[in-house]
Each structure stands twice: as C-alpha cells, then as structure tokens.
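Not every chain is included here, but those present sit where they belong.
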Amino acid sequence: MSSITNSAGIPDRPILSLAGIDKNFAAVAALTDVHLDVAAGRVTAIVGDNGAGKSTLVKVLSGVHRADAGTITFGGEQVRITSPADARRLGIATVFQDLALCENLNVVENLFLGRELRRTRLDETTMETRSWELLRQLSAKIPSVRVPVAALSGGQKQTVAIARSLLGDPKIIILDEPTAALGVAQTAEVLNLIETLRQRGLGVIMVSHNMDDVRAVADHIAVLRLGRNNGVFDAATTSSEQIVAAITGATDNAVTRRTARTAAAASTNGVGNDD
Amino acid sequence: TAGSPGATGDAAQAKIAFLMPDIASTRYELADHPLFEAKVKQLCAGCSVIYANANADAAQQQQQANSALAQGAKVIVLDPVDSTAAATIVNTAHAQGATVIAYDRPIPTMPPDYYISFDNEKIGAKIAQSLVDHLKQTGAQGGILEVNGSPTDAAAGLIKKGIHSALDTSGIKLLAEFDTPDWQPAKAQDWVSGQITRFGTQIAGVVAANDGTGGGAIAAFKAAGVNPVPPVTGNDAELAAAQRIVSGDQYNTISKPIKIVAEAAADIAVQFAQGKKPTGATTLFNTPTQLFDPTVVTTGNLKQALVSSNELKAGAICTPQYAAACARAGIA
Amino acid sequence: MTEISTPTPPARTDIDRADERLRDDAGVRGTLTAFTGRIRSGDLGVLPIIIGLVIIWTVFQALNPIFLSSANLGNLAVECVSVGVIALGVVCVLLVGQIDLSVGSVSGLSAAVTAVTFVNQRWPSWLAVLAALAAGAVIGWLYSQLLTRFGVPSFVGTLAGLLGFLGLQLYLLGSKGAINLPFDSQLVFFAQLAFVPAWLSYVLVVLAAAAVFFTGLALARERRVAKLSARSTSLLALRSLAVLAGLGFAAWYLNQSRGVGWMFVAFVGLVLVFHYLLTRTGWGRSVYAVGGNAEAARRTGINVTRVYTSVFILCSTLAALGGVLAAARLAAVNQASGAGDVNLNAIAAAVIGGASLFGGRGKASAALLGIIVIQSISSGLTLLNLDSSFRFMVTGAVLAVAVSLDSLARKSRATHGAA
C-alpha cells in the first residue's frame, strides 16, 4: 500500500508530456509556454494561485480547449487532442472543476452518460447496482440515485463527477480540485482512491489548493504562476512553505503574514481563543 | 430631351405595374399575370411589366406600389388586398403622376382612374343561388352549411355578403356558418366533420366560398362515410375542382373569365401609358368601370364553360383516374 | 410531515432505500402515501393537464351534448393525428434545446411531393410517401448542417426554411395549384375510413394491459434479484387492471359509433416507439443530455453534432409524415397545405404537453396530450355557432385557463424546491 513499493515497480518515463503550450482568451494570455510531464504510476499535482491557468491546462489536455501552440506527446507519440472524444479514446478521464454534469439527468444517467450498458435497451438495473457500489466506495451520502443531479448538494455532485471518471478504463485520470466540496470522510476516501489508482499504474494529475492533500498523495508538484511554469518540486523533499512561496511568487505572502500574526496573537493571549 | 418624362420614346418603353393580392387563390400567378403580361407585350413591345404579389398583406402591397413607383411605373394595375387600405396607394400614385386601374376589387373611398372586374359579391350570390335552385329542384330536405373564406380577407367578406343575399331570401334554413381561418381546406374539413356529427342527415348542401374549402367539405363527408355526398359549391374553377365536378363529388364552381378581364386590363393599361383616357362602360364608385360576368359551372356546362373556352385542357382534367367520369360527362 | 418519516424507520434491505432520510414508499399503501406526498409537494406529472382536459370536456359537453358523443370523439381522435405526428418531432427538437419553425412548410412540401409523384407521375403510393419522407430527412439534415457547421441558430435557419420550402411547395404544385388524391387510393382510405374492428380493438386493449403487467413484473424481478426496491406484484396487477378498464371503456365507447381510427392507433404506436427511444436507449439519453447541458454532454465524449443531426432529421421526417397524413385525410394537396397555424399548433402542442423550450425536459407523450388539448378546444368550438371574433377569443381564453392549471401545479413544485 505504501507509495514506495508501487512507484519503484514502474519506470518513471512520462506517458503524457506537454511542451510549449500557449492558450489565449481574447486579450488574456492564460497559458504561456507551459511544460508538463506525467508518468504512469505517479501522482502529479498542479498547484497555483487562482487564475494561474491550472484548469485551462486541464481543459487543453482533455480536449475541451484547443491549445494555440505547443505539442502533446502521449505514450511516446505526438497526438492531437481536438475534442473530448479524442481524449477519451486516448484513455484520459477528467473530473472538471465545474463538474460538467447534466443537471436534468439523475445520478445513474450521469454516471453512465455516453457509455450506457446495452445501448439499444438500457440495462437500468445493472447500472443502478453499479452506481450504488461506486458511490458507497466513495462514502457518498446520496439518499437516492434516481433524483436529478440538480437536487444534489455540492459535495454529492462532486462525488458523482469523480465516480464517473472511474467508469470506463482510463490510463490517465485528471482531477481538477476533486476534494474542494467534499466532506472530511469523502476527502479521505478520494485520497485513498488516488493511491489505489497510482498503485494500479495509472497516471494521475491532481489540481488542488489544499497543501495537506497535495503533500499526502503527490509524487511531483508542478507550480503554475500567471500562466507560466514556476518550477516542479519533489513532494518528498519540499516543504509547504517553499511551495506556497512558488505559488505566490514571494516568500513574504498573505499566508506567511497571517501565520506570523496569529502566532503572535497566540503567544500574547495563550494558545486557544478561549472566550 | 432624352430622359425627360413624357417623351414619346417613354410611352413606348413604359413600365406597367401589376400588383396582385395573395397566393391563397392560384389564379393570380397561374392565369392573371401571364395573360396580362402577354397581352401588354403584344400591344406594346417595348413596355415592361413589374409584377408583385402581396401575399395577403396590405402593408406589403403598399411597399410594392412604392417600389413600382420608384422604378418609374406609369400605370399601376392593382388588385387590392384591402379595398379600403388601397386608398393610400391611389393617393401616392396620383401624387407622383401615375394612374391606377383597380382590378378585380373596387377602391370606393379614393376613386382610381379605372375599374375593371367581375364582382366578388355577385360570385357569392351566384354559387349560392345555383345550389338553392338545385336543392329546390331535387326537393332535398334539410338545411345548408356555409363555409366562408378567411375572416381577415376582405374579398372573402364580399363573397360572404353575396352568399347571404341569395340564402337569406331562399327559405332554406342556414344550419351554421364558419369563417375558415386563412382559407385552410383542412380547417374547413374539421369544421364540417363536426357539423356532420351535429346535424347528421339534416345537411342538404354546403356553400363553400372557394374550391379549396369545398374540397375540404367533400373530404369531411367522405371520411364520415356519408354517401352520396350532398351538393357542395366552389369558386375559382381550379383543375382539381373541375375533376371533382366531373366525378360528381362537387356540385358547382364558378369560372371567372380571367383571360378576358386580364387582356382587357392590359389594353386599358397600355392606353393609359400612351397618354390616352379610355372611358368605361358604366360608372361605379365614381370610377369608369367595365364589369364582366362570371359563369357558374356544373356537370351540365363544364365542357362548354371550361374546356371549349380553353380555360382548362380536357386532357388535364381527364387523367386515367377520371377517364370514366369524363366519358360519362361527355368530355373527351 | 414528520410523522411520515420517523427517526427510527423499519428495517430496510433494499440498497436504494437504505438512507434514513427517505420516506418509506414500498407496497400499495406506501405508494398511496408517496402519491399524496407528491401531490402536496406539487409533483403531479400529467395529472394537471388531464384535469385541464376534463374541465374542457365538461364545459363543452354542457354547452353542446354532442361534444362527448362517440362519433365526435372518434372524429377528434383522428383529427389529432397529422399535427400530433408533427408535434412529436417538435418535442424531440425542443428536447435538445433547439426549435424548428418550418414544420408546417415541410409538411406542406412533403404533401406536394406525394401528390406530384403519386398523382402526376403515377408512382406507387408507397414510393410516393417514401419520396416525401426522404425529402423531409434531407431538409432536416440541411438544418443540422446549418446549426453545427455554420452555427446558425436553429430559429433563424428554420425560419429561412419556412420561407424557402413554402416557395418550393408552390413551385412543385406549379400550374395545377391543387391536386386531388383519389378517394379510392389506399392512402386516403387509411386516413378517412380505416377503423379498427370492434373485436380487434378489445384484443389490442387486453394485449396492452398484459404488456404493462408482464414488463413490470420482469423489471420488478430483475430489481429484486439485484437487491433494489421494486414494485409489488399486487401494485402491478392493480395498475394493469386500471389500464385494462380505462382503455377497454374507451374502446367500447368509441365502438358505439364507427370505432377507433387506425390512423389514431398508429399515432399512439408512434408515440410509444418514441417513448421507448427517448427513455430506453443510449440515443435517447444523449438527447436529454445535450438538451440539459450541451457542453457537459460534449465533455463526456458524446458526439453532439450527431445528436443534433439525428434529431433534426427525425423532426423533419415526422413533419413530412404529418403532411402526408394531412393530405391523405383531406384527399387533396394545395398551396394552403401546411400553411396557417400548423406550425404554431404543432409547437404549442409540444409545449402545452410539457416540453420545455429551453431543452432537456419533456416526454414523447407531450405531443399526444398537447394535441388533444388543442384539438378538443377547436372541436368544441366547432360545435358552437360562434362568430370568428368570439371563436378566437374563446380559444385564447380556454387555452390560457387550461394551461394555468398545469402551470400552477408545476409552480408549486418549484417553490417546494424540486425544480
């Protein structure tokens, strides 16, 4: 189960590799000359400030946006990903930050969308059973899988989106802030899941703002800043402070200032805020 | 001088606008326009005809008249969508020195320069009277259904008025009447179907204001399994109606001598274009007027009224489907 | 309300009923409880529109006792069909969040194609109808290309089609203007005079009830095996008995006059086929997905272009079919075929039946229910001697009232949070 056993067994050659990616939206340059390598059996975290271009990068990888420049290499060959269907053919499954669920469809329908069992006479029973299995595995607290997704809570929706990416048989899973809306238990299960995926030899890309989660599961941490690469760090040897400094572009930032301030307050007033 | 209006060369190159009201009736595009244009070309080789159809929209007709005037039309032959609203067109045309010939329908409130027509009110009266006579002759019991034209069509109003003038004095009961939205045959069919369940065998005949709605009424009887179909009238002398008359499904239709009227209109228009002032046979609505009489067509006179007059070809009517009936009716 | 869901619910075994926040809805009693619960929360399905229909029918019957006569209802049923078929296609287009304004023109054009090929060119009737349907399919394909390749909103694309194909219809009818379809052709016979024999109608009713029962039973068994909640057999029996009684009574009543028109039976069959396609196939699922959120559907790898294409082709083909049926029923094709309010009635039927103009919501049965509402109003007014002016006013008023009922129910659902 430990990360060392499995990562040792799989060679560290990238199965997916991006080079020189540019993406502009009207007057805004969202990505400029971005590079990224993803290895099988490794978890690559992408971190960065809000608007740093993480989701744009994810969308370029999953065929939602087409890059203005740059190359994508998959399994050693240069590929063109021009549509989500292309990405799916390559075995790239994505959990989008905005989830991209059809709110008018129910949970089962969303989970199996585009890959229904028996497409000419849907096998609803099996799909429902498998849905419950998946959701239970993720500790989802969803009372009924036959309500439209519009009626679910934010975390329930996110669980559905994550569960969906596990169906099919992806080679690479991209998770864009997968735990943002999840409860503590669900977050723990998703982290477990990511470790299981790594162990199975999948390449995992995880975008997250939560340093604890990132450091818990990531092997490498790629930092984006204002649409450009700002370093790739080895998760084992880098401290959270170093990463935060790379994200914000300064060692003196809002986080360090806040930490210093609360520490100062605590030292003058005792440890807890005992009112 | 070249280019100045009124030069003799201008009369030989005159533009004549021919503005028709709608496409609900097939005749304007299929008969009136080609006949009129041919006659104009024959009378004045250099003249050209500006044709437009207003699609039952008075405002569009006004635009078409304006456009014709902008193109330099000297004479406008106008079949108004709305006789009342056409006053504006007459007004504008006169202001720009053009003449207006009312065609088919009069323009009472703002007399044009000439009026040439057969009269819609009379059409209504004639088809209704023909049916009444037939019913009295056969001693049929029961009343009549009246299927009028579109409630938003002024011509339909005139026909309706004519029908009532014949029916109200006939002593035959009017069971129910209906203004068919947009002259839609399917609407007429649905309505007549309802009346069949309502009145059953009391229906002795149907006055329909044109051949399309008449056809709808007949289809309703057929679909209800009524046999024989009570006599149904029509108007316009469409080919399809002629076939139904030959086969005995429809009782009558009415033939408007379109060729005569269209050619007469062309003649008058060319005269105006050449600066002449033709006079009318009578005066109606303060307008010099020439009126032509429509003929009611039944099985009895179909050959003479439609085939011999060249309005329809015997071959067109007598498709294999109708060959036997044609033979019975004596049409080749 | 709290008494319904007790804090310590009875032991549950079904996977999908395990959450303790759920009310217990199993069995006949549970179904009733759930039903009253749904009524209270305003989730009524087709109930309000049926109540609207009942009110319309009662009022018209009071005004003219012929309205509910067997003969008139028989007529009503058959008169629904042509526009109903068109509305079925419109439902599909609305489901993907698009619109087709040209169904009237397309129906008129296809009627003209049928008439010209069948009567003038003397093709066999099946070939003529096929040609008309093919023309419809090509038109639908054109619309889908305009939308997916050029990005022309379907409102404008089909508006262009509305005009263009009306022109083509006029051109085809050409010098004739109007063409009679022979009364003795199969086509006209089917539309005007083909009725289901009484014995066969009862057989069909029994078959329908049996089908409802046995498919329900098979599903319930499958679900029980998978440890999912399932409808109890007694409930299924009750439901199929209700179907039997309802349809049986309807058939018996219509058989008092000429019976049920084959055309209507075919229409209902078509609605069922579309119901199946929309709810039980992957294609149907993708239709709802694209209508609900086209971008999300695209991201799951669904070929959105293909879904649009299929839907537009279906819609235009159904419009063509509706045009052929209308022509057959009228036994004639003319320039007014498909004109007038065919368009608006078809779209309105779909919307009244519950299809949303914003996509992703609606059922195949919307076409059936909607067109029955519209045709009932029109038929009821046919039996009253009203001036055109009053006829229009009353139609408008009845429509507004009938739909208000339905909408009030939906609205109450929305305020209860179940959008």
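As written, the chains take the letters A, B and C, and residue 1 is the first residue of each chain.
In this text, contacts are C-beta pairs under 8 Å (C-beta built on N, C-alpha and C of every residue); 3 or more make two chains touch, one makes a residue touch a chain.
Worth saying up front: this structure is predicted, and the values here are computed from it rather than measured.
Each chain type appears once in the displayed model; counted over the entire complex in the file, the copy numbers are A x2, B x1, C x2.
Keep in mind that, in the parts below, only the chains that are shown with their structure count from here on.
Chain contacts in this assembly form an open path, with each chain touching only its neighbours along a single line. Mean C-alpha positions place chain A and chain C at a centre distance of 43 Å.
Taking each chain's centre as the mean of its C-alpha atoms, chain B lies 40 Å from chain C. With centres taken as mean Cα positions, chain B sits 74 Å from chain A. Looking at chain B, no residue sits in touch with two or more other chains. For chain C, no residue reaches two or more other chains under the stated contact definition. By the touch rule above, chain B contacts chain C in their complex via residues 23-24, 26-27, 29-30, 151, 176-179, 181-187, 189-191, 193-195, 197-198, 211-212, 215-216, 218-219, 222-225, 238-241, 243-244, 249, 319, 321.
Chain A contributes residues 62, 64, 83-85, 87-88, 94, 96, 100-105, 109, 113-114, 116, 119-122, 125-126, 128-129, 132, 141-146, 150-151, 164 to its touches with chain C in the complex. Contact residues of chain C toward chain A in the complex are 15-16, 19, 21-22, 219, 222-223, 226-228, 280-283, 285-286, 288-289, 291-293, 295-303, 360-361, 418-419.
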